[in-house]
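Only a part of the assembly is drawn; its chains keep their places, and the rest are absent.
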């Protein structure tokens, strides 16, 4: 089963991907696998354990399945302040 | 009520401070982060803050609501800049009003620490040598800068 998702890229992820978002179909079983697939595609240096993941503007779990129509953000280590 | 805000433009600390004035307040503690001309041994010429706005606003509000629960304070506010900032510009402001100074100081410190650790805002530093970089600090305690 596949889901159509929009992924947002911030900070170094955006610089590496060279886009700030993209929409595509994914059959990844969970958000962890989705990130690993994107990491393989773009060569993101950050490993999963350095990131958090958010779905539709709220923090989510790596074990969550991608929901059809959702907006997914991978959150690199923050550096506000 | 919004206690946390992002601001794309310079903002006025005096007006924010005035919102916390109250006859019950005995102690007011505030913290401001300003853009330094150096970081981790490198000369910095300016920086840019980027936020995941939707989540940053939600998480920022959560930090301030938690501070009001954890500490004996009357109210607290935080504003964080986004966009391009020059050396000496105000990057973040935290203000806390309490009856007593113990709680005001403790909550102010806690808020800035939590904001820096939890709110999705990223700093992009430009260096005197011409290069630039995103700061993605290692987990808490491993960061040599603040």
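Every chain is named by a letter (A and B) in the order it is written, and numbering of its residues begins at 1.
As a working rule, a contact is a pair of C-beta atoms (placed from the backbone, for glycine too) under 8 Å apart; a residue touches a chain by one contact, two chains touch by 3 or more.
It should be emphasised that the depicted structure is a prediction, and the values quoted were computed from it without experimental measurement.
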item: Chain-type multiplicity across the complete file; value: A x2, B x2
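Keep this in mind: only the chains that are shown with their structure count from here on.
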item: Separation of mean Cα positions, chain B and chain A [Å, integer]; value: 26
item: Chain B-facing residues of chain A, complex; value: 8, 10-12, 15, 46, 50, 54, 57-59, 73, 75-81
item: Chain A-touching residues of chain B, taken from the complex the two chains share; value: 33, 49-52, 54-56, 58-59, 80, 91-92, 112, 115-124, 134-139, 146
